[in-house]
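For reference, the structure is listed below as structure tokens.
Only a single protein chain was left out; the remaining protein chains are all shown in position.
The first chain written gets the first letter, and so on, giving A and B; residue counts start at 1 in each chain.
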Amino acid sequence: MDWATIASVGLNAVSSILILAIVALGMGIILGMMGVINLAHGSMLAIGAYTVWFFQAEVGLGYWAGFVLAPVVAGLFGVALEVLIIRHLYDRLIDTLLATWGVSIAVTELIKLLIDDSAKSVTNPIPGNVDLGVTTYPSYRLFVIGFSILLLVAVYGAFEYTNFGIRLRAVLQDDESASLLGINRGRTYRMAFGFGSALAGLAGATITPFVAVEPAFGTNYLIQSFLTIILGTATTPVGVLPGAAFIAGLSNVGSFVIQPVVAQTATLALVMAVIIARPPIKRAITRWRETA
Amino acid sequence: MDSNPDRESKPSDSTSADAGIGTTRRRMLKGLSAAGVVGAAGCTGGGGGSSGEFVVGANVPLSGGNSLIGDTMVNSAQIAVDEINDNGGLAGTDVSLTSEDNESDPQTGVERTNQLINQSNADMILGPVSSAVRNSMSPICESNETPLLYPTSYEGVAAPDYCNPYLFKTGWVPPQQVTPAIPFLMEEYGSEFYLLGSDYLWPQEMNAAITDAVESNGGSVLNEEYAQLGTTDFSSILVDIDNKDPDILLMTLVGASVPAIQKQLTNREMRGNLTEVGFGHSEPSLEGLSQDSAEGIVNITGYHTNMENEANQAFIEEYESRHGEDAVLGGIGGWTYTTMKLLETAMTDADDASTAAIRENLPGTSMDSIGGPITMSHDHQLELSCVAAEVNADLEFETIESFDSAMPSEQCSEI
Partner (left out) sequence: MSPASVERRNDGTLTVSLLGQGVSLPVVLKLAGLAALLAVPTMMGQYTYVLTTALIYVVFAIGMDFVWGYAGVMTFGQGVFFGLGAYVAGKAFTENWLPGPDLLVIALATLVPTVVGLALAGALFYQRMDPLHFAVLTLVLAAVAEQAATSMTSITGGSNGIVGIQDLTVGAGGVGVELGSTQYYYFALAVAVLAYLAAWLMLNSRFGTALVSIRENERKSRSLGYNVELYKTLAFGIACGFAGLAGGLYATHVGFISPVILGFALSTEVVIWVLIGGKGTLTGAFIGPVLIVLLERQLSDALLFSWRLALAAVLIGMVLVLPDGIVSLYGRIGDAVQSRLGDEAGAAES
């Protein structure tokens, strides 16, 4: 294997990891804040992707119009979801699994109904390749990598330095104390839902030039996000990276070395093994620490 | 089973409603036998539908990756059914079409087949597209003694259900599609092949046939790779293809994978370095692609919409008048029409439209179809000839080479 191939595969893995990190962060914020596992999170990606397609193919405004609007549309949808459905289920959180699953089916079917079933394509806004010396790499993918890093940094900055971020973190940490401090919990929940969904919508928009836009667009990311947030802490831009790196990195590199189908299966199986084995290992480590 | 010498070629007026004596003769037959049909329908089960109709159960993908193809199949079948009814029906029995969505999934395909036969009283099943779906449906059709007419190109004698006595196969097979085409491709484009298919039955068997043909012609297969059925992520695979630098990328991808890989090949500026040959790259699968991503793709097919013959002109005219000038139609859709017309031709002198009559009359039938002359030869496999076609600047196929007709050798003792 030569350096050009290693570089290409490596860059592919990096872009996949970053996208997954953004998606998982969106889901992790919602889970961390409200204890809700949003099975409709994949639909947010689809909504973002279809927004891009719509503004490019149907309205004719080009790629970037939809790109900017995608997180807005997805975010609004997330807020609507919280207000109409999730809000009524805070006393029975486990039912949110069922309700959000229903929403994800409904969104897929609505897309099939209002648009159609087939895969749509979005034209690449930054065609061509860049000569990186060791290899040539598609320009758009480089943009994806750069943009994702900037986005994660921006989210980090928002969390640390803006009122919005501080409120979010306060409720994430301890929502009872936060409400005692005057933070409106309900409004913060809504904002968190909107924010998490907007992140997913933006991620969906970003990958449209190289992934076909179809009704079941976000399903794969839904599963990978779960695994990411279970593997690590997905409530901060930094905390989400190790999990995302493990999952997206493994399946990307794996697909290159072995059959893609086998690589996917192996990744999922490995993660399950980690989830199962982690608590006893943690306990063993704690016990070892205590005796040492 | 050898061709029945009494079953001569039928005149091509079966494809046009404005024929002369043939139609009149059929109309007379219908008038004479009308009373007989009404009386017989309840008893012998010829045209076993509860109303004395012959029910065609279309089992096609109407959702999922192949949904555009499924739509073309239903549209084409409907045109054929309407023509058959105009011509007096199938052995004098009126024909109706009912369709079910198999979602390109074998499990669903089997359940829909059972529903078509048991609930909708289908007298024959038309379809599907996917070889995996067909292979799961054949035993069901056999145990229910219902003919299954399969219009899609497929893997030929390597198919596990090839010798199923209730299965009639009109799609093109490797001796027609692969054997003559490989020398042509090698002469035109080069001798190093990279094979890429979706991970299921048809691509797996096709690649075996292709590898044989390539190697026996002195070419080489650099790699044989499979992508998950319906996947749209080819980033790792494309890196490998770029590395291996083949002359020809021969693809047996289907569904959403087709537009996805074309876009990604374009994005990576790899299209200029190789020639794409795609057996699943039909008009519906290329729908929505730009000229950049699609022009120059080669397919080896028994039918494409730009074929120049009288029957096809009439058919395309009718299709466009019903579905618009920009309507999508491809090889499988057109061949669904052909399959029904072949059945009509076969049943012209049949006593009734029963399963037994179909199994007796279909083998040996010949006609001039919208894709040229065809004959239902041994082993319930259609004999036909393929062409090499290239996507032009208008994103339509144009024939660049014609091949002779061929047939696999006889295999099945029980048919």
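Going forward, contacts are C-beta pairs under 8 Å (C-beta built on N, C-alpha and C of every residue); 3 or more make two chains touch, one makes a residue touch a chain.
Everything numeric in this text was worked out from a predicted model, so none of it was measured.
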Of A:T5, A:T136, A:S179 or A:T265, the residue in touch with the unshown chain: A:T265
Of B:G52, B:P139, B:P165 or B:G296, the residue in touch with the unshown chain: B:P139
Chain not shown: contacting residue from B:P160, B:P183 or B:P373: B:P160
Residue of B:D199, B:D212, B:E269 or B:E396 touching the missing chain in the full complex: B:D199
Of A:A4, A:V72 or A:L89, the residue in touch with the unshown chain: A:L89
Missing-partner contacts on chain A, residue numbers: 35, 37, 85, 88-89, 92-95, 97-99, 101-103, 105-106, 108-110, 112-113, 223, 226-227, 230, 259, 261-262, 264-265, 268-269, 271-272, 275-276, 279-280
Touching residues (missing chain, whole complex) on chain B: 105-107, 110-111, 114-115, 118-119, 121, 132, 135-136, 138-140, 143, 160-161, 199-201, 228-229
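The criterion applied here is as follows: only the chains that are shown with their structure count from here on.
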Distance from chain B to chain A - Cα centre to Cα centre, in angstrom: 41
Chain B contact footprint on chain A (complex, rising order): 2, 4-5, 8-9, 12, 112, 116-121, 123-124, 127-129, 138, 140, 209-212, 214, 252, 255-256, 259-261, 264
Contact set on chain B toward chain A in their complex: 62-65, 67-68, 199, 226-228, 231-233, 235-237, 239-240, 242-243, 255-256, 259-260, 263-264, 266-269, 287-290
